[in-house]
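Let me begin by handing over the structure; questions about it come next.
Left out: one protein chain. Kept in place: all the others.
Should a chain be cited, it is by its letter among A, B and C, assigned in written order, with residues numbered from 1 in that chain.
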Amino acid sequence: MNIQETYTSLGLSDFEYDRILELMGRPPNYLELSLFSVMWSEHCGYKNSRPLLRRFPNTGPRVLQGPGENAGVIEVGEGWALAFKMESHNHPSAVEPYEGAATGVGGIIRDVIAMGARPVALLNALRFGPLDDERNRYLFREVVRGIGGYGNAIGVPTVGGEVEFSPAYSGNPLVNAMCVGLIRADEVVRAKAEAGEGNLVVLFGAKTGRDGIHGATFASDELTEESEAKRSNVQVGDPFAGKMLIECSLRLLERNLLVALQDLGAAGIASSASEMAARGGVGIELDAEKVPLREEGMEAWEVVISESQERMLAVVEPEKADEVLKVCERYELDAAVVGRVTSHGELRVFDNGEPIGSVPAEALADAPVYEREVRRPAYLDGAHRFDPDALPEPDDYNEVLLRMLAHPNLCSRASVYEQYDSEVGSDTVVRPGADAAVLRIKGTKLGFAVTADVSGRHCYLDPRGGGAAAVAEAYRNLSCVGAEPVALTDCLNFGSPEKPDGYYGLSECVDGMAEACEVLGTPVVSGNVSLFNETERGAIYPTPAVGMVGVFEDVSRHATPGFKREGDMVVHLGDYRPTLAGSDYLEIVHGKVAGKPEQPRLPREKEYADLVKSLVAEGIVDTAHDVSGGGLAVALAEMSITGGIGMTFDRVEVEPMLSGRRGDQALFGECGGHFVVAVPEERWDALQEALGGVPYDQIGRTGGDRLDVPGLLDVAVDDLRAAHERDLFEQHAPEGGHLG
Amino acid sequence: MRIGVTVFPGSNCDRDALHAVERAGATPVELWHAEAELKAVDAVVVPGGFSYGDYLRPGAIARFAKVMGPLEEFAKGGGPVLGVCNGFQVLLEAHLLPGALLRNTGMRFVSRRVRTRIEKTDTPWTALYGEGETITLPVAHNEGNYYADEGTIRELEEEGRVVLRYLENPNGSANDIAGICNEARNVVGLMPHPERVSDPALGSEEGLRVFRSVLAAAGAKV
Amino acid sequence: MKNALKVRVLVRPKRGILDPQGEAVKRALPALGFSGVGAVHIGRLIELEVESADEVEGMCRRLLANPTTEEYEWEVVS
Partner (left out) sequence: MKNALKVRVLVRPKRGILDPQGEAVKRALPALGFSGVGAVHIGRLIELEVESADEVEGMCRRLLANPTTEEYEWEVVS
């Protein structure tokens, strides 16, 4: 291979190679080139997305740590804080779904540990192609099994998530995992190799093998036939070692034995060490031969960029090194001093004393930045020309509702989340199945809520509006359980940024998200970017995933969607401007992804959601649900099904809601910004008073065993449930690969 | 009263069990797997999790841990021992209880709340329940499908050693068995997790009486 | 390890014991177009390097197989 072939095979462009020459002042060797290749990949270097990410607001009164560290941190109260982050593992999961998903969970957990936090909750956001295809079923089944396989064993509850199916993800599934950790606010650890010269670098955890060499570069390439051949790169997770790593890391921190801590992700030791060095403005020297190995005959360059899982790197004062090694032994983990902090600012690698590579840490951390060309894609105009009135109106709405509830995109997710231990840790107050999961903080009245929300189809039809809508939906979901939304993490899943219309989607989505974050007051404190989600068939939908965290002063005051009592007044509040454009109804019933969805009205979103939150916090409301996919009819059906109680619309109320609207638009139209709450009659006055000037309608009452909207719908709750409680793995005979 | 909770590498409900023990009013004591001592506890909980990753078979490696020696003595001497989920698996592997737990028939991990019935209240871990009382408990496991040969099952039934039974069998267990005890009735294994429903903050306290029972039993003896 | 023996241990569910994994595979095969498959049983394959074969029987009995539900056989393969 000539030099150009070499750097091209490592994913570096001519331009990038020239830049490396300039920075180094000499040609790099293979190890050095490998380091640039991984550190300048999108996954690590954000070279295509950094300018966009600057558009996100990232400060706020509760923000203790914004982007730039392993995870963002927000303050809860009474000295408690939460560290959280979301990350993609799309490409590894496309190749080897079980291990790809499992190692995705392991990886995000380590980001949270690196902040010094104990991981206390996991979420995931998933996208697959339709389930009528065998490969998609296989990917779905194995990804869910992999998430459970890791999360359950490691003892961190998986409390929420999101999953949808669309042809846009056939062959390129999305697997985004989020972890939340709990920590004392004054004990946040930073991954800086501070305190400089003379400190030691300790590697601890699993042994190092040839796992995932060049995985980071792989994650930043399009998926092709060829990536099948790169399969030998797959990493295998070991949740048992992962669990020991959590306990060991926390013990080391508790005993004040570490100066800094950093997880090992893409590009292994080299990448972690160079990040630590760059952040601390120091140099690091590594002795490759000191690394405990699993395999024989590994080359030094392989050792330092291997992506073996379940390892951490720490900076330790020399006099504490022995103690550190002893603690690691207690947890049966391998540990070794593998290097030292120096003042020369370079990442230097030695093999038995021989220098085999040296790169300025700054240079590695300073990936080139590309401002890409932006072009509005042509498909948008066509999609927006759609006229919903041209559709035939169904004559049996009962049948339509049942069909929608049974659709894989709207049916119950129980068959997914029942494969996850959602309660280990004994802190889960509201389990999966509600708008957001709620957890308590032991020994206090405090709590927090988390949700993951994604808006691929909406972003496809209107990237800016869709970006804002994802943030707004997360905000609504937290408000519905009664939490005060505080901040978010995100994962930007997009196609190739090198295609101008693809880059348009990314740029517009980010603008929409940033605007929503500003208006709603929820800064972005961490995140991750996954580009090149394309197959031979084209790009995925622009798919930003949002993971939002909110806090409770008194976690006992929370709400869930299920109706609780017969005779409750059911109240609709907020905007009601339903449209079929871009709706689930349109896709499920008419097979169309078209129209321009309603623009979110952000200031009102905030006003209404904040109101719902305070209704819950004041103890007026314990039953609340936001109206999202499937519109009002689906929201009410979900409240009936989970509560096991029916509901009847007041005849007089149906008329105005229908005025000038078709039945399908009224029942299944979507628009964001509205909610359904239920209160017992004795709290009706208190509710009305609290509602103030917010638009609301008392639409009916709970009771009986049917959902009855006179003139439109009349279905037994049992039938709704039968349709909704569908097992997404029904045809789950293990087809292809891995028995489990 | 001091109640010990064993901690194996990979245990993950140890902290939950310690918390429940504390809520029940006893002193929680951590029993580290590598130390062959029970620290003068009056009862032991072997908690859930994935000891040694559940590698090989759940509980197969943990049963050889150093702490298991004194624990077996303690059990044979009549000391109250409770195994929950993975802890139940450990007690089976250690032959302190008969039978085995196979893979769930649905071939999936199941995590949900199930209704169960308290069948026997003459064990130190169920004394405060009513016989036939229905309680809802969380399960979360991959291998909870109780199996024993016909003779053993018959014996368990005839001797009233089925302590807890599923009303909604989540895993294919023989005779809907969710929990059993040994002949002397001091060692109990349960597949569901009472410690997870031992705090009103989490919406249910139905499991707390498991831990209160052993306290009450001790109180009666003293 | 010098002069190590390679031992192969096969562990299988005892006859008559429920084998949910085997059942699942048996059910899956026709869906993949494989017909003519009768019983399917799934067990464990354990390969060890040992200094001497003396302890293998004990390891199998005490650790590698569960006598309640499993049977085993082992052989030195090299």
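The rule is simple: contacts are C-beta pairs under 8 Å (C-beta built on N, C-alpha and C of every residue); 3 or more make two chains touch, one makes a residue touch a chain.
Keep in mind that this is a model prediction, so the values were computed, not measured.
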Please identify which residue in A:158, A:308 or A:530 touches the non-displayed chain.
A:308
Going by the touch rule given at the top, which residues of chain C touch the chain that is not shown?
1, 4, 10-12, 25, 28-29, 32, 34, 36-52, 55, 58-59, 62-63
Residues on chain A that touch the omitted chain in the whole complex?
95-96, 98-99, 206, 209-211, 231-232, 234-238, 240-241, 294-295, 308-309, 332, 734-739
Where the unshown chain meets chain B, residue by residue
52-53, 55-56, 61, 64-66
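By our rule, only the chains that are shown with their structure count from here on.
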Identify the chain pair with more contacting C-beta pairs: A-B or B-C.
A-B
Whole-Å distance, chain A centre to chain C centre, using C-alpha means?
40
Chain B-chain C separation of Cα centroids, rounded to whole Å:
29
In chain C, residues with contacts to at least two other chains:
21, 24
Could you list which residues of chain A touch at least two other chains?
none
